[in-house]
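The structure under discussion is supplied below as structure tokens; questions concerning it will follow.
Removed from the display is one protein chain of the complex; every other protein chain stays in position.
Now for subunit A:
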Amino acid sequence: MTNSPATTSPDAGPPGLGSEAEGTPARSGLALVLGALPWLVAAGLVGAAGYLGGYLATIVAFALIYAVFVTGLNIFMGFTAQVSFGHNAFAAIGGYTSAVLTTTYEWPPLAAFAAGLAGSLALAGLIGWPTLRLKGHYLSMGTLAIGLIVYEIAVQWESVTQGYLGISGIPSLGIGRFEATGDRQILAVLTAIVLLGAFVVARMRRSRFGRALSAVAGSEEAARALGIDVARYKLASFLLSAGFASLAGTLFVHVVGYVSPEVFGLHMVILAFTMLYVGGLGTVVGPIIGALVISLLPETFRGFRDYQDLGYGAALILLLIYAPRGMAGLIDLAAGRKAS
């Protein structure tokens, strides 16, 4: 115990929190410009997709749905410093509930979404309540199991999910008489949802709740010694991030109009992790820029033909070597903010 570090492992904490240091006026001006950069890039990509339409619009729409998913994952992994391999389960519950209720039972999308959300939160509470009290990797293993189990249920429960065949003919996103059809409308709706999610997270981070999550991320023991109910905050963070995942699942099935078990397989988790780390763990814009970059990156290497995967892999490795704190972290560095 005597050689414990002077601070509770500053490297392990959410990197984004370091960016709140107040710099000199000139430096904060530069920081402001650089801080706006990822938002501008994201806006440019979405704008281009809306203008050009077609394949690009489809990819960017997927990226925005992933941005919602990763924004939620970031609350749990970035701000609370926990690990979950099973958030695809909540996306699957949200997605399948929406798909089944809107097709077989002809519910309106919003009501179906609410039902899926309730289901996801119930499951998150059920696994979170016992496992979040435990230390270490119990929760991670528990979440991995739940992701695999939900996938198996989607495959086996054919009377409801139609197994590998999947469910098709899912209606578009819509509220009341409004229905989002066509690339531009879908992109506009998704962009609004992503921005709303980012706003919620930005507000949360600066709130008492957000500070408590950061304390849990910094050191559970120090947080406990301050009277912070660590288990309760971990559970709240888990539920919140599961809610985002459920929303992403619902958005996916409505945008694509079709769902099958593979959509919410383990590869979704791997893709989301890549987006989160490339974008910047524990930052507000990181999940959005990460989702866009990782979705578009393989396409930029399409010209390489047989070497497409090689190019994509090499680009990922380079990114993680030169921007270990993600692209949002890279910008902090460029703005000369103190790396914490």
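The criterion applied here is as follows: a residue touches a chain if its C-beta (ideal position, glycine included) is under 8 Å from a C-beta of that chain, and two chains touch if they have at least 3 such contacts; residues count from 1.
We take it that contacts and distances are computed from a predicted model.
Of the candidates "Oxidoreductase", "ABC transporter ATP-binding protein", "histidine kinase" or "Outer membrane protein beta-barrel domain-containing protein", the chain left out of this view carries the UniProt protein name "ABC transporter ATP-binding protein".
Check A:Ser120, A:Gln162 or A:Ser214 against the missing chain and you find that the one touching it is A:Ser214. If you put the hidden chain back, the residue from A:Leu134, A:Ile175 or A:Leu226 that touches it is A:Leu226.
Of the residues in subunit A, those that touch the hidden partner chain are 1-2, 4-10, 13-15, 17-18, 20-22, 208, 211-212, 214-215, 218-219, 221-222, 224-229, 338, 340.
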